[in-house]
Structure formats: C-alpha cells, structure tokens
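Input: a single structure, listed below in structure tokens.
Note that one protein chain is taken out, while the other chains of the complex remain in position.
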Amino acid sequence: MTAPASAPLSARSALSRGAVPPLLEWAAWAAAVACVFVLPSKLLLLNEIAILALFALSLDLILGYAGIVSLGHGAFFGVGAYAAGLLAKHGFGDPVTGLFAAAGAAALVGFVTSFLVLRGSDLTKLMVTLGVAMMLFEAANRLDWITGGADGLQGVVMKPVLGLWDFDLFGRTAYLYSLGTLFILFMLARRIVHSPFGLSLRAVKGNALRAGALGIVPGRRLVAIYTLSAAYAGVAGGLTAQTTQFVSLDVLDFTRSADVLLVLVIGGAGNLYGGLVGAGIFRLMQTWLSGITPQYWQFWIGLLLVVIVLVGHERLTRGLPRLAAAALRRLRGKADAPGSTRP
Amino acid sequence: MVTILFDGIAYGMLLFVLACGLSVTLGLMNFVNLAHGVFALVGGYVASWLMNRHGVSFFLCLPAAFLAAAAVGAVSERLLFRRLYASSHLDQVLFTIGIVFMSIAAVEYVMGPQQQRIVLPPELRGRVEILGGSIGVYRLFIVALCGVVALALQYLLIGTRFGSRLRAAVDDARTARGLGIEVNTVFAITFAVGSGLAGLGGALGADVLGMDPHFPIKFLVYFLIVVGVGGTTGIAGAFVASLLLGIADIAGKYYVPEVGAFIIYAVMVAVLIVRPQGLFARAR
Partner (left out) sequence: MLRRTFVAGIAFAALTAGGVAYAQDAVKIGMIVPMTGPSSSTGRQQEAAVKLWLAQNGGMMAGKKVELILKDDTGNADMTKRIAQEMVVNDKVHVLLGFGLTPLALAVAPIATQAKVPQVVSAAATAIITEQSPYIVRTSFTLPQVTVPMAEWAAKNGIKKVVTLVSDYGPGIDAEKAFVERFGKDGGTVTESLRVPLRNPDFAPFLQRVKDAAPDAVFVFVPSGFGATFMKQFADRELAKAGIKLIATGDVTDDDLLNDMGDAAVGVVNSHHYSAAHGSPENKAFVEAFKKANNGMRPNFMGVGAFDGMTLIAKAFEKTKGNTDGTALVEAMKGMSWTSVRGPVTIDPQTRDIVQDVYIRKVEKVGNELFNVEFAKIDQVKDPVKAAKQ
C-alpha cells in the first residue's frame, strides 16, 4: 500500500458505514420479539413470515448485490428442507445441527450448479436456474424411497431447540427460533455485504469489465456469493422442515421460486431489508385477502402488484414512512387526549 | 417411429405458435412479459365460447381467437405495457405476474375453474397412414397451419418494410425515430401480432393441451424454455428450439418413460451450457 496513511482509515470508515445497525432497526427487531407477547395467536404466521424473509434475504444476496437473477432459488430451499427433514427423521433431531446440515447440503448444490448458472445473459440465468430447480423437483418425486415422493416426508421428529425449548402447538418456540436464526444470519449478511468482498461484488455487478481491470476476479466472487446465498436458502428450507415437521414436494415447486422473487421485488432488492419487508407485506396481504375471499384473493394480490409497479416503488417507499409518521402522530394525539389511562 | 417424430413436431409447432410472440417481445423488444400466456387464454376461451354458445365452426373460431387476442394485446399494450418498456426487468416481472394472477382469478370468476371444451369438426378427426406411421389428422393440421404461420412471420420480419422498421426500432429506438419510423406504432403492431398468435395457439392447443384458467401459469415455464433455448435473435431461434424441445420431450417420454419428466429441462440446460446465449445468439 503506497497510499497515504489516512486513506485506509477513511476507506475503513466508508466500509463500516452501514455495517452497524441504526437505532430504528433495533426497534424493529425488538418489536418482532415483542410480538410473542402482543400477538400470541399469530406466531405461526409470523414464523412463516420470518422464514420467507430469510429466504428472500438469500435471494437478495445474489440479486441485489451480485445482479444474478434466479427463477429457481427454491432448489436450495428444497434441498435444505429435505436435508434437515431427513436428518431428523433418521434420529438426529437436534434443530441447530439440522440447520448446519441444511446449509451445508444447499451450499454444496449451490457451489456445483454455480458453474452452470453464472454465464450468459439474464434470460439464460433465469432459465438455467429454473431448469436446475425443476430437475431437482422431478428427482425428489422419483426418489420416493428417500424423500417420500409426492406423499411428502413424514416422521420428522424434532428435539428441543438447544436442548431447552420444545416446539409447541402455538408456534412460540418455532417463531423465536426462526426469528433468532434470521437475526443472526441478517447480521452476518450485513457484515458480508459491507466487507471489501461485498463491495467488490457491487463493483462486479456495476461493470464486470472495469472490476476486472481493478484486479477483481468476477467469476470466483460470484461463485462464492452464489454458494453463500444457497446456504442461506437452505437454512430457510431447513427451518420450514423443522418447524412444520413435514417436508412435501412443494418445497421445490416453481411457485416457491416465483413467490420469493415477487417478495423481494415488492420489498426492493439490494438493501437487505427488502426481503424482510416484502415477506411481511406479501404474506399478510395474502392471509388477509384469502380470509375475505378464499376463491379470488389472487385477483387482489395481482392488482396490488400492478399498482405497486404503476405507482412506482420509489413513491411508495417515500410515501409510506410519511403515512406512518402521520399515523403515529395521530396515535400519540389519541394517547395524550383526556380520558387516556396512561400516566 | 414416424408417429412419434410427427407427434413431436406437432407439439413443437404448437409451442412455437404459443411462444413466438414472447420471443419477439422478450428477445427483440427486451420486455419480460410473463403474462404472455394470458393471450393464449383469451384465444382459447373465445374459441370455446363461440363454438359452444353460438355454434360457430371451428375453422372460424381460429381466426376469431387470433383477432380477439390481438385486440386484447393491442389495447393492453396501449394502456398498460407501453409504460413499462423502459422499466427495469424486475418491475416488468412484478407487473406481468400481477396481470397473470388477476386474469386467472377473473376467468375463474366468470367462466368457472373447469376445462374448456373444443369439439373438433369431423374433417379433422381420425388418422391417416403416412410413411408407415399412423398420424392424427388434427396434428397434421396443426403442423401445416403453424408451418404457414412460421413462414409468413419470417417473411414479415425479413422480407418486408415493416420487418426492417421493427429491426431498426429494436436496435436503436432513438435513431429509428430520428429516421421517421413510428417506433410506438411498430411496437404496438408487433405486440398485437404476437398476442394474436398466442391466442391462435391457445385455440389450436385447447384440444391437445387442455384449456383452463391456470393455462398462463402452467405453460409459462414452457414459453420461457422456448425463448431461452432459442436465443433472442428472433423467431428462427424460437422455431428451431420449439421443434427440438417438442421432439425431445415426446420421444424421450416414449422411449424412456422412466425419466420422461426430466428431458425437457435437461435438454434446455444442456443447450444453455454449450451455448449460453441460446441456439441463435445475436452477434455482438
């Protein structure tokens, strides 16, 4: 390094900017934990949201930070789910071990397939990822003596989390377990994307040729992030298998890959939060609408997507906080109003 | 053997007519239209509605399906899709998937979830012996009709003034505008023709592939495969890809039914590994 002494310092500070969670984010995490007490009847749904959020986060790592589009991310979700499910079925029911196995299996598949995927145009990538996922789907259907085929994998029995907390019918353990996993992996993801490695990925995404001229080898970095993303998706799949104690073929289904892409795009790619926000919005809207009209809720979800695009993400993302602020102000106004029991 | 080959060709031809519109919008106009199957849905439903409610002959239902889908395509291009040509691919995906969801639910609401019935006229039923193989008359009809369509399209694209305008508009819209080409109109016509062909494919395919509200989702994957394998240069690639996939799929299922479901995906991945830009890549 021949640069002046101050340069690395400022570079480091530039790197670490954004690597530290802002206050508001801590509040959000706290709120998520508080849900256990505030919304005890919705923990199962929240668990699903947490898992979907993690899954979307995994897609964000490749789509938002490396520009790799995928229509087959469900492949890794499915591999993780089957890995965790099979492990538990055959007597190794420790959840955390299961997650490592899920991550490992998915990472392996991700690493191997990355050499197929990371070439060609966006369309080629979409199609190859899709093809890989569909072949895995058919393979899981065919290998019914291992996977249970279309009947699904039964007999998944989980031990308590860390030997302490049993999975309960209310979904409390499941939710906290998934949320905890999401939290740890989210923090890790933030470290990674703000590390020199993460920044070099962005450089590759921006312009692979120029990044190459700077001495960044795009290929190897893309393989690394793709593998990591696969591992993340595998953990999400593993969580699903463990918390539902069942694995069915639809973990590998095309719609799962398509849904997670929608979730991420709704939330906005490339900032790590998008997947989390999108998962919340998508699942809540789906639950709410399908409660109102079990037959035709898809229409309204479709309309929502269309409106999001027509109005524009930017306007929505700028508009929503303003709305929220207004709502908060009104709430506060109410709380301060006479007759309020608050001190 | 002849029978299988021929079935494969017919299946491939159907895929081609269904997907060629997408290969133009996606390949040439660079617009990711996942709602392409909706136009096939329109065509299939218009045909079955005309036939079952109004007793219109099958041969008239086909052009009607084309026109109806083209009209829907033209209107929706004007009102909706045009705004998105400049958007990011991801926005296009979100938007068009939204359209798919809405149309599935809407069609289910209006027409119910069941399969639509298309009754073929007696002239198209039965089988004939050709080269020692027994071939369905309807499949023969499909091959002939789609073959004509493919030739006409190729001529339209390569041999006519409109074709060269379209290619110019695709290559560089700004310069094309500068040269006095009405880019918007060219795109609108292209989009409408592509939609119309999907509608025609929907009506033609209803008898072979079935037609229900979920058609756009069920076949989306196949459309994308055709475009992906064919590459983005235009319809020649889509044509070859459709035939290749159709024959591989049918022959694979016939000769090795144990792994029948894998074949179409395996062929696709294999092609894309050897030629990442698809069979017919544009020279860059």
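Order as written gives the chain letters A and B; numbering starts at 1 within each chain.
We adopt the following convention: contacts are C-beta pairs under 8 Å (C-beta built on N, C-alpha and C of every residue); 3 or more make two chains touch, one makes a residue touch a chain.
Here the structure is a predicted model, which is why all the values come from computation and not from measurement.
For the chain that is not shown, the touched chains among those present are A, B, taking the whole complex.
Only one of A:A139, A:A208, A:I281 or A:L303 touches the absent chain when the whole complex is considered: A:I281. Within the whole complex, the absent chain has one touching residue among B:E77, B:D91 or B:D207, and that is B:D207.
Within the entire complex, the positions of subunit A that touch the omitted partner chain are 22, 24-25, 27-28, 31-32, 38-39, 41-42, 44-45, 47-48, 138, 141, 144, 149-152, 154, 169-171, 240, 244-246, 248-251, 253, 255, 267-268, 271, 273-274, 276-277, 280-281, 284, 287-288, 290-291, 294-295, 297-298, 317, 320-321, 323-324, 327.
Touch with the hidden chain on the side of subunit B covers residues 3-4, 7, 11, 105, 108, 112-117, 119, 125-127, 134, 136, 138, 207-210, 212, 214, 218-219, 222, 249-254, 257, 260-261.
Simple rule for what comes next: only the chains that are shown with their structure count from here on.
Distance between chain centres (mean CA atoms), subunit A to subunit B: 34 Å. Within the complex, the subunit A residues that touch subunit B are 69, 71, 116, 119-124, 126-128, 130-132, 134-135, 138-139, 141-142, 254-255, 258, 261-262, 265-266, 269, 295-299, 301-306, 308-310, 313. Of all residues in subunit B, those touching subunit A in their complex are 26, 80, 83-84, 87, 89-91, 93-95, 97-106, 108-109, 217, 221, 224-225, 227-229, 232, 259, 261-262, 265-266, 268-269, 272-273, 276-278.
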